[in-house]
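To start, I am sharing the structure in question, which I have written as structure tokens.
One chain of protein is taken out of this complex; the other chains stay put.
Every chain is named by a letter (A, B and C) in the order it is written, and numbering of its residues begins at 1.
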Amino acid sequence: MILFQSDYLEGAHPLILERLMQTNMEQTPGYGADDYCKIAADKIRSLCEADKAEVHFMVGGTQSNLTVIGALLRSYQGVICADTGHINVHETGAIEATGHKVLGLPCEDGKLTAAQVKEYYYNHMNDSNREHIVQPGMVYISNPTELGTIYTRMELEALYKVCSQCGLYLFMDGARLGYGLKAPDNDLTMVDIARNCDVFYIGGTKVGALFGEAIVISNPALQKDFRYYMKQRGGMLAKGRLLGLQFDTLFTDDLYFRIAGHAIELAEELRGAFKRKGIAFLVENHTNQLFPVLHDEQIAYLGERFGFSYERRVDECHSAVRFCTSWATKAEDVQTLIEAIENL
Amino acid sequence: MILFQSDYLEGAHPLILERLMQTNMEQTPGYGADDYCKIAADKIRSLCEADKAEVHFMVGGTQSNLTVIGALLRSYQGVICADTGHINVHETGAIEATGHKVLGLPCEDGKLTAAQVKEYYYNHMNDSNREHIVQPGMVYISNPTELGTIYTRMELEALYKVCSQCGLYLFMDGARLGYGLKAPDNDLTMVDIARNCDVFYIGGTKVGALFGEAIVISNPALQKDFRYYMKQRGGMLAKGRLLGLQFDTLFTDDLYFRIAGHAIELAEELRGAFKRKGIAFLVENHTNQLFPVLHDEQIAYLGERFGFSYERRVDECHSAVRFCTSWATKAEDVQTLIEAIENL
Amino acid sequence: MILFQSDYLEGAHPLILERLMQTNMEQTPGYGADDYCKIAADKIRSLCEADKAEVHFMVGGTQSNLTVIGALLRSYQGVICADTGHINVHETGAIEATGHKVLGLPCEDGKLTAAQVKEYYYNHMNDSNREHIVQPGMVYISNPTELGTIYTRMELEALYKVCSQCGLYLFMDGARLGYGLKAPDNDLTMVDIARNCDVFYIGGTKVGALFGEAIVISNPALQKDFRYYMKQRGGMLAKGRLLGLQFDTLFTDDLYFRIAGHAIELAEELRGAFKRKGIAFLVENHTNQLFPVLHDEQIAYLGERFGFSYERRVDECHSAVRFCTSWATKAEDVQTLIEAIENL
Partner (left out) sequence: MILFQSDYLEGAHPLILERLMQTNMEQTPGYGADDYCKIAADKIRSLCEADKAEVHFMVGGTQSNLTVIGALLRSYQGVICADTGHINVHETGAIEATGHKVLGLPCEDGKLTAAQVKEYYYNHMNDSNREHIVQPGMVYISNPTELGTIYTRMELEALYKVCSQCGLYLFMDGARLGYGLKAPDNDLTMVDIARNCDVFYIGGTKVGALFGEAIVISNPALQKDFRYYMKQRGGMLAKGRLLGLQFDTLFTDDLYFRIAGHAIELAEELRGAFKRKGIAFLVENHTNQLFPVLHDEQIAYLGERFGFSYERRVDECHSAVRFCTSWATKAEDVQTLIEAIENL
């Protein structure tokens, strides 16, 4: 079986393991106070051209989401997101467990628009009974989204502008950020993101690291005491250097982008194979997740030799499924899958 | 101005005030340990033919909702309700503040069906990634609903049966219970409700009391330590007898049902007036809330002399509004309103 | 039996009931938006010489405490209080249920000192691992305290000064405020309190009202959106005017202070009787709570005809108990008790 069901099937990029080996017996202070974390944070700040940003490292995405959102909101506020947003549907109520309502707005393609946010906000503020309703306090987006779509620079700028006008914080979950930035239709840069988000994170878990997300707090007003929040949520790794080392490696010689680019190339090849076969997609995208809509027989056929994940039934005999490529995907495995697709 | 915008515009039924006067200087133990609370609880148990039920008194509805829901759920569980449910839209995230997601299901008429709940539950349990998703742990309904509709006995029994099969608790918010039970098309009794809900409450605030909701815990497995929950949520009234006295009065000589019946009679008269004028309703019901869909000019005309609440725009020149009657509504005020409707 | 175990044994001052009767059938908007609440708030602002203060009314003390504390703290912060503080020992973890640690400091007499707070704060800030420790974010005091002691103006000013220097908010629970202000050794005024607290509340439940606490937010920075917090915690009373009416009455013609003074006079008489008998007190105070240390036989003898509450064992054959007077205590009942004390 060759597995394509997610982008966290393997361990880490070999350079990362090598780095862990080399430094294994060094003695460093705990909880992220070591030099590797400092170096990694500096590289990220430099990449984002954001001198005053704070960078923190956490182990996983749900942990990062609940810590950031819990930190930014006042207790009666909620977080706006796409109804398909990870925090709304795949985190077992982690956000609600911090006391906050997730305000899911309907989105065809996983993306929120500036207009949607603006309308929601003013509907709230103009309601004379608004004190009986959860107040929106921030906007959560992911880029790429759960459906693999990405925001254009214009879209992100418009969203941030509306957020700023409304006093809403904008937070980007970048669990797959590398794959978004390397998409052929992307026009966003790290600098754009840092300028147009209050907080965002750069995903390591799905892009070459064993684990780890680098949280970048661009907005200085939100930086105070963030480490207390991390500790309180159980998210301050004792041997914090493990996170620093991984991000230092990923942001040395563009490794992060090179390996993300590799995944995108293979995804595009795979996408082409599906298209040539006349197979439609649940949603159009050019990142590392593909959502072809397959006939039940096609699913059965491919399922014999390939792993992929089931999304949802589309009609009586078709369902959408998900194939992912990643930094670790082998070109020959994609080739084998393409041949199988051609045989459908 | 004659106000119809809600059913909590006035104080309390005069018999209740009289009772407060008579007993004012009596010395009683605090926090609901007094005899008035015991007597009121006995009357309610007797009315429900539920010897083993526990009865607790709280001041308000949101307080009751958050205390009961917080008590019944495990931390990773959520509560299913109609998307229009009070807990979903009008309690400022009070449920989420106890850590639980509100799982709003789409409902045309404010009512959940047994089939809906069953489908939602099995979809969850059959999902191989269900641990990443909030588990439904209970079902919240209100009767009458936010839209003034009511459950039939068959509907409630079906719902409770599904809940029991799925291990979900069924909780009925009866903030307007009296008005539901006196509706001309109602076939539910207090006994039916006690048998087909794990917990429910009998609303006093909107039906003759100054304030107060009587929570009935029918399911013995849920009775343990409920008073701890009440205290922790700030909902144990120091002079608990004020609640006992009010419910004792309401359940003496059928006062509760007589005054609810008064409101229903006036509501039906008002309903007739709108219908005779050819005015449609957002939703059909026979309880104390009316949701006529009025033209902007009609709204302006009635708004000069009558208070009512705005619900939502229906089309370019029509909006749904809400008129309520209550135990305190005067027949002559309804007559004046009817005349105005006839002049529309 | 004549009961002295608490100061919430009876209903309300007759003038309050009269007011409820007079206004009963008036129609007013809900949730505190009525004129009675506005009038009461104005009277309180005027009394405190605090034009810019916001005044909100809630039903009870625990509710007020959890709402205020939950509103003021960031999630990783805790609230400093005396280890005997009500929030630390008698609210079933209501504060913790909002996510915050109660930081109880040892106090002989129920009072925190400025020096204690300062030391605690700097110990925290000077700890290089402080991010692993709950950060103090505010100070909660009650006046009178749980032990009936009161703060002098100098003490309160010193405390507020330290709090301001440290960025800690100062919050005073005034559930028995009237009894403190009328104590013979008191030198605090409402104006002093408003100037030296960020938030405080004036207790109605124990001083003449059926229920109710008037929360005064002196610090403008803390006023934003407080009504959202109230609603979210289930603490926004539907018929809010009931609270407005009561406080309006209490602050008309000095009623609040006159009835508090009545309780204090009787308490002083009772205190004298114990002293003449050579009976010691657990703690010295001049408010409406007395904590005599009685021999087991004395407890048994008085227990036959009088209600009082048990505090704690002091030695093998003595225990401290509590007697309270209140606005409702009858002079003749105190006389009867004094005679019994003389017979000990």
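Here is the rule we use: contacts are C-beta pairs under 8 Å (C-beta built on N, C-alpha and C of every residue); 3 or more make two chains touch, one makes a residue touch a chain.
Predicted, not measured: the structure shown is a model, and the values here were computed from it.
With respect to the full assembly, the chain omitted from this view is in touch with A, B, C.
Within the whole complex, the absent chain has one touching residue among A:Leu159, A:Leu210 or A:Leu255, and that is A:Leu210.
Across the entire complex, the residue among A:Gln135, A:Asn186, A:Gln232 or A:Thr249 in touch with the chain not shown is A:Gln232. Panel shows chain A; residues 2-3, 5-6, 8-12, 14, 17, 20-21, 23-30, 59-67, 91-94, 97-98, 205-206, 210-211, 228, 231-239, 242, 307, 328 of it touch the chain omitted from the view. Mapped onto chain B, the interface with the missing chain covers residues 31, 70-71, 74-76, 98-99, 131-132, 135, 225, 227-232, 236.
Taking the whole complex into account, chain C touches the unshown chain at residues 75-76, 78, 89-93, 96-102, 129, 131-135.
One rule holds for everything that comes next: only the chains that are shown with their structure count from here on.
Shared residue numbers account for over half of those found at the interface formed by chain A and chain B, and the copies are therefore classed as meeting with the same residues. Closest to the protein's overall CA centre, chain by chain, comes B. Note: the chain lying farthest from chain C is A, by mean C-alpha position. Separation between the centroids of chain B and chain C, computed from CA atoms only, is 34 Å.
As a whole-number value, the distance joining the C-alpha centres of chain A and chain C reads 49 Å. The mean-CA centres of chain A and chain B are about 42 angstrom from one another, to the nearest whole unit. The set of chain B residues touching two or more other chains comprises 91-93, 97-98.
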